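With one protein chain withheld, the remaining protein chains of the complex are depicted in position.
The first chain written gets the first letter, and so on, giving A, B and C; residue counts start at 1 in each chain.
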Amino acid sequence: MPSHPVLLPPRHYLNDGFGVKSWLLTRDHKRIALLYLAAVTVFFFIGGAFAVLIRLELATPAGDLVTDDTYNKLFTMHGVMLVFFFLIPGIPAVLGNFLVPLMIGAKDLAFPKINLASWYIFVIGGTFTMYAVVTGGLDTGWTFYTPFSTMSSTSAVVPAAIGIFITGFSSILTGLNFIVTIHRMRAPGLTWFRLPLFIWSHYAASLIMVLGTPVVAVTIVLVAADRIFSFGIFDPNRGGDPVLFQHLFWFYSHPAVYIMILPAMGVISELVAAFCRKQIFGYTFVAFASLGIAVLGFLVWGHHMFVAGQSVYAALIFSFLSFLVAIPSAVKVFNWTATMYKGSISWDTPMLYAIGFIGLFTVGGLTGLFLAAVGLDVHVTDTYFIVAHFHYIMVGGTIMAYLGGLHYWWPKISGRMYNELAAKVGAVIIFFGFNLTFFPQFILGYLGMPRRYHAYPPEFQVLNVLSSAGASILGVGYLIPMVYLAWSLRYGKIVGANPWGAVGLEWTTTSPPPTENFAEAPVVTWDAYDYPTQVEGHVV
Amino acid sequence: MSDTTAEAGRRPRPALAHHFDDLAQQKDAATLGMWVFLATEVLFFGGLFAAYSVYRGWYPEAFGAASHSLDITLGAVNTAVLITSSLTMALAVHAAETGERRLLVLFLVATMALGAVFLGIKAVEYAAKFAEHHVPGPSFHFEEEALSRNAQIFFSLYFVMTGLHALHMVIGLGIMTWMLVWAWNGTITKEYASPIEISGLYWHFVDIVWIFLFPLLYLIGRHA
Amino acid sequence: MWSGTPLFPVSASTMAPRVDALYFFLVGLTAFFSLLIGSLIVYYAVRFRRRAPDAIGARIEGGAVLEITWTVVPLVIVMGIFVWGASVFFAMSRPPDDALNVYVVGKQWMWKFQHLSGVREINELHVPVGRPVKLVMTSEDVIHDVFVPGFRVKADVIPGRYTQIWFEPTRTGRYHLFCAEYCGTRHSGMVGEVIVMEPDEFQAWVAGGRAEGSLASEGAKLFRDLACNTCHRPVAQGRGPVLEGLFGRTVTLEGGGTAVVDEAYIREAIVDPGARVAQGFRPVMPTYQGIVTEDGLLQLIEYVKSLRDEDRR
Partner (left out) sequence: MSHIVPKSVYYLIFAALMAGTAVTVAMAFVDLGAFNAVVALTIAVVKATLVVLFFMHVRYSSRLTWAVVFGSVFWLGILLALTFSDYLTRSWRTFG
């Protein structure tokens, strides 16, 4: 413990300019990260509120709380908001934006103006989509399947599609910025194999953003053309093929699930290393696993279409490839576990989230194998088994990692520490609430309860009630961090540059960092997670 | 703001942004950025090419017949126009790299003029399609009744593909206007030619898209 | 509280045990790996917990042998699952030749079933036990999906084409039939029941049904009403090809290529005659899209299927 009181540094990015304008026109990646944090949090609670209504409706078998049309809009907007406006931008645009330049010793991202522009594009896209909610809502499911979306739905498909189209460009620009930054802006001596795994995983995710997003963008253009000008490209009555839409949609949307998980895996690598005070076991394998997931992830989209009328042979190819993409994930899980062996493991909140991630991601990922096995997917596809699978990965995985990362870097972002006890209580509540919500859904799914059902046969009620009860616990759990993190901004204990005793360039500069990130441009002579040689001199 | 180059005062904006070490790093970053963006564009048009290939495989007769109704002469002329504009663009880059400002302005203007000609011809073709009721939708009509339904798919793709291509041309003209201003007011110098080079990359890419669109849309089954 | 709450679906078709076996294997695998990983991380977190504030973990670089092991072992496992899943899928996608044919038309938001005998039902499907049943399915509007959890089968029902599934019920009873592809407002109301009966009961049910005539005979009527017979006649002089004996044959197409005549081919020939033109003919046949309903199309198809070579004159 240091004997003198720790003070905030006299000059840092938060006090470098005050007032709305200094924020809304900032080019500083750290401030833009906070702008994203604000936007993404709003979208998370909107999407979460839709989930609350879904679960309330499903507490009884009869469709009694809301009408069927409303219910359809609820789950659609729930999926759209949380996928496109929370989970895809979440970790990259908040934590990635803040940390990529810091971790590679750069003053900023390569294109600061584009970075700011991408935030504006994001907000405009989100506004458009919210406008769609207000003017009639959207009832196509987040997957926009044709010909329902083009010929049948009477809801605000076009405004929502435009909103998502616009947001896509924000994603592309973020990915582009990361790729160029990681290639061109690394500090002297920071070679590829000295990069933190967080950087590797963001690089891999950026590849997907850049190569996948344009395809869904053009697909949305085709849907809009069908709907506005009645072009009929996906209309079977005029010779179009609705299944082609699914190919184009999933070419993006499957890899997009890896946009959601790869940055989370990067966070976990950082957390496990920092809280075990140990280098990641099999660093190169974990690094290449990220790239492997990004590349293989593009080869498996057809596993969403096993019963959709694609050819039997294509189904077999996609099934085979889907199994391959599971391997790099398995490699990562094993390496994180091995890293813990003989570590110096602390039980700080971020590590609790990391442990939660590894466990829940394993369950979620392994249930992905059920779905990749074609003969079994036929039974469980479009049931609650799928719903459980992806919530285990997206909520149990990505959100756990996001919260863990937010806690871990919170002192760096704000210069202050949150209340550790409240944080631990929150983490435990979230973990239990989560499992109670989504585990029963696996059973429901195998029983045959279809997804997107507003009413269901009464024998499914007990499991649904359990799920709804879990969701309310989970909702409370999510409110807890909101409270103590906000509280810490003002009353939290001020911390030094490196409160965790972790290594990594971001911990060598002050908390919060100055606008130009480093007082002196860093030169790197060590590997990532080089604990024995580096931890001396840190304020612990 | 660190700005070490001597003639900084003459420029309306400093050539080196604060977060780069030197101009070479900045140029490398900008060039890579444009290439990555073009990779995005490849996949953007790629989605359309995939849709096109599927339907052409399904409906070869209808696609052939519909393709016949396009004006091959105008299409070929437009291809030549666009290729020429790529040449003038390449020459503009050359002029920028060698610091010949007058030539640079001249070639930029030529590039823009050719781009405008391309769009003009495209407009003529579109007008003809409207007049012939070849625009998909309720008023669509195709001469060969039996092929009408699937010819409509061809025209849907035709309009989406050429329309998005034309949109890229319009954006390109916007970029070129901007570059013209910079060339004019001396922002572009021998040392700081990369904005022209990068805009050039974009222009050439749009040309390449057309190089594929032309045979795919205009030249199907002409011999028949 | 748990009585009346099933935790596992009934198993009522020949396919169900095969799917369930794979399922249980995967449940076991998931349990094994989750418990392995879960207990390891918890055990390590306790065993190697930080004992002094500035303690550092042991320096362990990682080892190629371990990495290769935990790459290859999962790889072998998943390849096994792939083959297993694929073989189940193959069985699902290959209906036995002697399967009973039932046509299904989905529309927002109901199911129509047509038996070959001409009996029609809505949202209910009666089938005999112990006999493979093949559903040939299409939709009048958007994509739907036939899902019978008790049989472990499911397939999308797509407008503009035919898809099929088959099952062989192994026990009598009533089973849920769900629409499993989101199709709009009353998607969750697009449900029905499959009623599996003893064969003799089923015969009685068929006999009791008010059949308006078999599908093929209804088709014959349509064929006359729509004046198809002006061009298609049982003699070679018609403007269109002779349809007698067409089904199952491989026809040569104008402009090269061949096609096997199945339900989908006949359907296309009627709604989009220009797409594939039989060799030696001009594309003069008008389209009947929008003129014939999906039900009518099925009747026409059954009629064309019923035309044998022997009927030629």
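Quick notes
The rule is simple: a residue touches a chain if its C-beta (ideal position, glycine included) is under 8 Å from a C-beta of that chain, and two chains touch if they have at least 3 such contacts.
Nothing here was measured: the structure is a model prediction, and the numbers come from that model.
Across the entire complex, the residue among A:A314, A:L421 or A:A486 in touch with the chain not shown is A:A314.
Considering the whole complex, the residue from A:L211, A:M394 or A:L485 that touches the absent chain is A:L211. Touch with the hidden chain on the side of chain A covers residues 183, 211, 215, 243-244, 247, 251, 298-299, 301-302, 310-314, 317-318.
Within chain B, the residues in touch with the undisplayed chain are 31-32, 35-36, 38-39, 42-43, 46-47, 49-50, 53-54, 57, 72, 76, 79-80, 83-84, 86-87, 89-91, 94, 97-98, 190-191, 197, 200-201, 204-205, 207-208, 211-212, 214-216, 219-224.
Everything below uses one rule, namely that only the chains that are shown with their structure count from here on.
With centres defined as mean CA coordinates, chain B is found 35 Å away from chain A.
Chain centres here are Cα means. That of chain B falls 45 Å from that of chain C. Residue positions of chain C with contacts to 2 or more other chains are 272, 275, 289.
Looking at chain A, residues 239, 241 sit in touch with two or more other chains. Across the interface of their complex, chain A is touched by residues 17-19, 25, 28-29, 32-33, 36-37, 39-41, 43-48, 50-51, 54-55, 58-59, 136-138, 149-150, 152-153, 156-157, 159-160, 164 of chain B. Interface residues of chain A facing chain B in the complex, by the touch rule stated above, are 106-112, 172, 176-177, 179-181, 183-185, 210-215, 217-219, 221-222, 225, 229-233, 238-241, 244, 247-248, 251, 516.
Across the complex, chain A is touched by residues 1-2, 4-9, 18-19, 22-23, 26, 29-30, 33-34, 37-38, 40-42, 44-45, 48-51, 53-63, 66-67, 70-71, 74-75, 78-79, 81-82, 84-93, 108, 141-143, 145, 147, 149-150, 152-156, 158-161, 163, 176, 178-189, 272, 275, 289-290 of chain C.
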